[in-house]
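Below is one structure, written out as structure tokens; the observations come after it.
The complex is shown incomplete by one protein chain, all other protein chains being positioned as in the whole.
Take a look at chain A:
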């Protein structure tokens, strides 16, 4: 009896133990075990969204994505005697000459001899190299796919393109400003898998489609960009400049047709260059514009009917004294009763002091703001700077006088070309844009040209245009003018402020203009920093401007009118 009772109690205990264990698994540990079962049953596959392309105005590729692979090895899988063989086979494939192959093979052997399950052997392997390695049928070797940026035109346009870092994040330029649009949204596939890891078609299947990045189509014309880059590079070398920039803009739409600066960097090897190279000088650099600013001050005075083209300057017979300072002309030549047109032709500083006095600080200040200075142009690029105009109450008489010929006031090249573009387009200040439209799988979104405001009357624009044409025909840069074409332009030579004073040997030489003057196809600014061949814009920036203009007129099929 006792034995039967004992067995009964034993069974009762066993039964209770099973119940408790089942309760533990099915209630207490239910969530954990369910998730473990799910992880064995289900597989989550991330679908990478491909980064959008950046296209020239004709749809050809400026930047796209390129598949690359990382080669890895599994040291615990590869047999010891195979490691040396694999290392030498790979080294031979990666190096062009035998001298390089030996140290590379030794490095690979070292990596494969580590006490690790997974080691990286080489990054950025191309599709061709991957195929070659696969043909070798090596054990314990595998690939991981990634993407890198691809630039078919090489490193050109780096400043407005920006770059994509190793984490896939866009920095600077368009890559930085439009990173959200370009990168897209990755997708996910979750499906049930069998014991061999193959998907079960009748099992649960969830999909979240990847949204690829949007494509950006630019106003940049690849032929114009090529001409500009080539001529700018040649100009920098010829005139021994430390740096240089060119920006070409369509005055009717505000679209930027070309933008180049040197020295630049390779967006694929951005890490090999100093950080100061990353910023786009056309939108980020602040400088004193010098005499190219005169056309804007003169336009303001003409627009207010304070002066006319033939108004005579009654203070231009010698140096002008302003607030204890003496204002001289650049060549120290003085013309008695010079007209406003001649002031622009000869780039006369004293004539500009006369104009600024007529205009007065209030109107001068208003026109500065209306031409877009003191604020951002809203160009669609990262890192646009906007030099501040000091408060009106802080302006002294000498500040107004020097600002009238572009000294003591800071601008950016993009501000300057936009302001001159207002003269070319009959007085309308256009918002500069580099992107024409943004395309995705659903369609495209066009960025329409935007008129910011009318700064000057059309009649004023015509008058100042004639002055600029005369400046090209009769001014310091007349030796470089294009035969048969009416080109409007103005030279500029600005001294660079160094430790509270201006260094007379260091200048920023520039030329701004548009062509053809009567129906402008483009507005262009050429700027050289510290040219050593000559300090003057008329002898450095002007020839480069006309060299580019000559090629652009030919490219646009524009025939001479005179």
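Just so we're on the same page, a contact is a pair of C-beta atoms (placed from the backbone, for glycine too) under 8 Å apart; a residue touches a chain by one contact, two chains touch by 3 or more; residues count from 1.
Going forward, contacts and distances are computed from a predicted model.
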Omitted chain, identified by the protein name its UniProt record gives, among "Sugar ABC transporter permease", "Cell division protein FtsL", "FUSC family protein" or "Ethanolamine ammonia-lyase small subunit": "Cell division protein FtsL"
Of A:194, A:237 or A:337, which residue touches the hidden chain? A:194
By the document's definition of touch, the residue of A:159, A:183, A:222 or A:433 touching the omitted chain is A:222
Omitted-chain contact residue, chosen from A:153, A:266, A:397 or A:437: A:153
Interface residues of chain A toward the undisplayed chain are 50, 60-61, 64-67, 127, 145, 150, 152-154, 156, 193-194, 198-202, 222-223, 226, 484, 551, 554, 559-560
